[in-house]
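Beneath this line is the structure, given in structure tokens, with notes to follow.
Excluded from the complex is one protein chain; the other protein chains are retained at their positions.
Entry: chain A
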Amino acid sequence: MTSTADLTERYVDATLRRLPTRLRPDVERELRASIADAVDAHVDGGADPAAAERAALDALGDPVRLAAGYADRPLHLVGPAYYLDYRRLLTVLLATVTPIAAAVVGFVGVRRGEPVADVLLGALGAAATTGGHIALWTTAVFALIERVPALRRAPSRGWAPEQLPELPGRRAKHAELVASTAALVLGVSLVLLSPTTSTVTDGDGDPIGPLSPWLWDTRFVHLFTALLVVALGLVYARHYARWSSPVAVAAALVDVTCAVALVWLVANDRVLNPAFVAAAGWSGGLVRAIEICLCALAATTVLHAVGGAAARTRR
């Protein structure tokens, strides 16, 4: 007898465990009553209590499925609404970032004069790691969008063919999203890899990173990376969620902060590693050109952010 009483307890527990806390008391009360009613009905029909309980629980089916129904959770990772975008983004990222990562690691290996087998293994390893990360994080982001109602695009109120976006504009918008993601993933990977994979080595054979060690000593590089990731998140918010004025202002602020931080780094000579510049034999003119390029990038970002935010909020 105890084993049958256990079954209901186990069933209720298995269901409630997968529900948000606020739903639990009410669902538990209702579910227990429903099971007890079903058991009574089977007993009235002539079944013994143990068989009745089994039949009642069997009719309710897998508690995981029942809990998903109660919590209104999808039983898929990425549903039809986002699957095409998910596949497109994943394909582009895998097709661009993975070979570039492999090529960079391979190139560095060749420059260091490593044996061919090591270079190949290193490049393959880098491709596999990069691909794994891209697949994991892209899937995680889309699964999250699928599960958090606030992230989902607001349901459109009716649709007319006139609302079709202009062809080049739409392509540009999607291309902007993909390009921003690819650029960020690639840029951040290269920056984070730079201290360990460099073409230049010191007397002991240790690599000299091209970027200033100050960035790592102060953890500034991690802060900067986090800012860039937030900026990318806001680009996604613009594409997939309701684009409101607060989001527009936040996106502009984050972009401007990144740009100002970049200019400040350049102005204080905290971008390039002096040891790397010396070891690679770069001229002052080349360093100057790199700094001018970075400042131009920062200026473009500010103009784009302010102009974009103004245009959005006016709408």
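By our rule, contacts are C-beta pairs under 8 Å (C-beta built on N, C-alpha and C of every residue); 3 or more make two chains touch, one makes a residue touch a chain; residues count from 1.
Heads up, the rule we're going with is that contacts and distances are computed from a predicted model.
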item	value
Protein name as given in UniProt for the chain not displayed, "Cell division protein FtsX", "PadR family transcriptional regulator", "NADH-quinone oxidoreductase subunit H" or "Penicillin-binding protein activator LpoB"	"PadR family transcriptional regulator"
Per the touch definition above, residue among A:Ala41, A:Leu77 or A:Val110 touching the missing chain	A:Ala41
Per the touch definition above, residue among A:Pro20, A:Gly61 or A:Gly307 touching the missing chain	A:Gly61
Residues from chain A at the interface with the omitted partner, ascending	26-27, 29-31, 33-34, 36-38, 41, 59-62, 65-66, 69-70, 72
